[in-house]
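Below is one structure, written out as structure tokens; the observations come after it.
Only a single protein chain was left out; the remaining protein chains are all shown in position.
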Amino acid sequence: MSIWSYANPRKFLDTTAPWVPWLMWLSAAVLAVGLVWGFFFTPEAERFGSSVKIIYLHVPSALMAINAWLMMLVASLIWLIRRHHVSALAARAAAPVGMVMTLIALITGAIWGQPMWGTWWAWDPRLTSFLILFLFYLGYIALWTAIPDPDSAADLTSVLCLVGSVFAILSRYAVNFWNQGLHQGASLSLDKQENVADVFWVPLLVCMAGFVLLFLALVLLRTGTEIRARRIAALRARARRVEPVRA
Amino acid sequence: MMDLGKYAAEVISAWGISLAALAGLVWWSVRRDRKVRAELERTERDHG
């Protein structure tokens, strides 16, 4: 069976609805394991002291902030090319989640930056890029809520998502060019894990898995909500057409 | 309570804010989903 059969809203709902609570609890469990492990059972890092514990929230949320945008980009492309409503609604559902992730990454970064760099905020390339990403999320969500017609809203936000992605990448390089920062390099990419000692790395991986699961659960739940909201609007519109005058 | 040393305030506030934000996001999403579900049921009964 092809994956596109899930583009049918009814089938999507029937398939995903039973999964959502399970995914929620699973992500809660994984997050609990990772966070408790990270908070209580990891040593302090030499240079960071106990502030290293912020990493268990900072890095996974930053990861999901970017992944959420990538998911929205893919979903927007699918909508523009194949016109599956579920795809457009999934992009809409993911945006607030991605925005909250970006916000968490920014706030934890600022709090962490205060003892490490001696300042809440530095115009460091990575921080600045995340701030710009946050603005992109704001604009995207605002455009969704501003357009009354759902299909036009899906089209226009998809176009914005595509153009925004290009400009987000441009901004990333522009910001790099503009200021070389304080931020440590990508010490946490999957292929370079030897940069982080295993005592931190393993619980961090668990936390990242928990964030991925939480993101999945939230997006599925919220996509379902959007599909139902769309159905309500359609039913009401039909009722208005059938009985134009209602006492 | 374990000893967090001199970074206690930073660690606890960062964790507090992040967990509150995540909990708020989940709560908001679940509540909106329940509302929309109930609304859909009502609408389907009225117009369906």
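Annotations for the structure displayed:
Should a chain be cited, it is by its letter among A and B, assigned in written order, with residues numbered from 1 in that chain.
Simple rule for what comes next: contacts are C-beta pairs under 8 Å (C-beta built on N, C-alpha and C of every residue); 3 or more make two chains touch, one makes a residue touch a chain.
FYI, contacts and distances are computed from a predicted model.
The protein name that UniProt records for the chain not on display, among "Glutamine amidotransferase type-2 domain-containing protein", "ABC transporter ATP-binding protein", "Heme exporter protein B" or "Phosphate transport system permease protein", is "Heme exporter protein B". For the omitted chain, the shown partners it touches in the full complex are A. For the chain missing from the display, the contacting residue among A:Leu13, A:Leu160, A:Leu205 or A:Ile232 is A:Leu160, taking the whole complex into account.
Within the complete assembly, A:Ala174 is the residue of A:Leu13, A:Ile66, A:Ala174 or A:Ala239 that touches the hidden chain.
Considering the complete assembly, subunit A touches the hidden chain via residues 132, 135-136, 138-139, 142-143, 146-147, 152, 155-156, 159-160, 162-164, 167, 170-171, 173-175, 177-178.
The definition used in the following text is that only the chains that are shown with their structure count from here on.
Taken together, the subunit B residues at the contact with subunit A in this complex read 2, 4-8, 10-11, 13-15, 17-19, 21-22, 24-26, 29-30, 32-33, 36-37, 39-40, 43-44, 46-48.
Note for the complex: subunit A touches subunit B at residues 24, 39-40, 44, 48-51, 53-54, 57-58, 61, 96-97, 100, 103-104, 107-108, 111-112, 114-115, 214, 218, 221-222, 224-225, 228-229, 231-232, 235-236, 238-239.
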